[in-house]
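Heads up, one of the protein chains got dropped from this complex, but the rest are sitting where they should.
Our next item is subunit A:
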Amino acid sequence: MTQLADAGPAPSPDAAPGAERGPRRPRAVYVLGVVVLAILAYLVLSPLFYLAWRGLTTGEGFSLANISAAYSVEGTPEMLVNSFVFAFGSAAVSTVSGTALAFFCVRSNAPLKPLLYAASIVPLIIPGILFTIAWVFLLSEDVGVINILLRSVGLDFLQIDAFSLLGMALIDGMHLSPLVFLLMFAAFKATDPALEESALMSGASVPSVIRKVTLPLVRPALFGAILVMVVRGLESFETPAVLGIPSGNWVFTSRIYQALHTYPVRYDIAAIYSISLLLLTVAGLLFVQRVNRRGERFQTISGKGFRPRPLDLGRWRWPVSVLFALYFVVVVVLPVAILVWMSLLPYYQTPSIDALDTLTLRNYERMFDMPGVVDAVRNSAILAVTSATAVMLFTSVVAWFVLKSRMRGARFLETLASFPLAMPGLVLGVALIFIYLRSPLPIYGTLLILFIAYVTRYLPYGIRYATSSLGQVSAELEDSAQMSGATWRDTFRRVVVPLMAPGIVAGWVYIVVVSVRELSSSILLYSQDTRVLSVTIWELWENGETGVLAAVGVVMVVALMILVGVAYKLGARVGVRDL
């Protein structure tokens, strides 16, 4: 902000009138600024514009007819109720598990902490579509392994059906709990243990300290996390599509998908539902922002550093750890194990000793014969690499404008680049269809439209990595280059870029990872020749090819874990650690 301060026209009348500005920058910088703004505005604002336009016009011009049409579709009230029940249910599951994990990870002396950490992060690495499919085989009414086990020991009443709303919320919540973990991890880390210690010294017991001091202190963060998770629940596509469509538990996202996959295609309904969903997510995230801003008052981060002091759990140490080990088994080991099991069978069988005889690597071979799988790998790789590269290069320039250019209004660029965070993938997909379906440019049905979707979706991540790594390049490092005689370009090329590089690489790897996982935009934008991996898995699922699906999934999970390991190592160096 300080840099922006003296960029404005000097209000005092004696300020240099029209004298050229201080350390001169080439005029090209201003041109570049305008170009950056234009690209950002195009990527972020044109989808909004087309959505609104398509939603609020019919053939005869402006009209609200689409709204009434969309909301009078049979089952709409149920869909609305389901959407919220599902979103809040998923948020409840993820908030409770994520917060508990974060608390015990940061603030307790529970043993097996590395396991705790793994349990908290790994679910996010498994693509949502694979996670959900794995859970079909763990929790569906008849074939679900867990349900079969429960029945065999006579605990029938504990059964949950994956295809019920409860099962959907549970599965989605488990998959999203790492996000809460990361948010709350930071919040617990930022709490000054002296506040708790003084409560202990006043004679409070450990549970009452947690209840009366620790939790109230992180309440704003917790509230923010819940809201974020509700928004994510509303946006969630994989679980509602795999589990909700067959069982008739419709929500916004599955309705949008369905509207575009019926005959005749109902663009009007897709547009209205997209707009509704977008309004909800934007409102939710704006609210989060307000909560966070108010939470700053609450912040206990004092200037001096402190280490979070672990609470002594006493005799609860081991019970707590066993509980979390169990959690790890449920959310990480079981889904991956069932995928591996499926991938080794010619056709699906419930795990048993007998089935061991039929184990084979056939599926891993068939993977290569299957039409489209190899192409999908290639397309996914091309898209991931190009969009990650484009996003990081572009956001580095944006970050430079935001932090260093001293140009007025540069902050707006950051807001613009962060906006897609509020745009559900499916909604972006719908908007891009509207833009390019009738566009004279041959973009629809090519990899380019997927590229545009990925770049738009991952701008917010790129800008976060880029600003935080550029933020580390202090102004004096640049000033001293200038004093050494370096021109603006020298400084950028030889000082700024090399110093930002580790953060940029970390962001790049991260975007590669999320691009490979991407389903909710791709599912609307792919064509015969531009299938990507997640879409292929979706199609294999629809065709009942569970064996090959599992084989592809196992390979994908292993590859993603390696990539995430790299990203995590690099990210730690620049202080960005969320996934």
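Assorted remarks:
Convention: a contact is a pair of C-beta atoms (placed from the backbone, for glycine too) under 8 Å apart; a residue touches a chain by one contact, two chains touch by 3 or more; residues count from 1.
Everything that follows uses one rule, which is that contacts and distances are computed from a predicted model.
Think of the chain that is not pictured: of "General L-amino acid transport system permease protein", "ABC transporter ATP-binding protein", "DNA metabolism protein" or "Indolepyruvate ferredoxin oxidoreductase beta subunit", UniProt labels it "ABC transporter ATP-binding protein". Summary of contacts with the chain left out: across A:L48, A:A355, A:L499 or A:A559, the touching residue is A:L499. Across A:V34, A:V153, A:M201 or A:M483, the residue that sits in touch with the chain not pictured is A:M483. Residue-level contact of subunit A with the missing chain is found at 1-2, 5-6, 8, 10-12, 14-16, 19-24, 474, 476-477, 479-487, 490, 494-495, 498-499.
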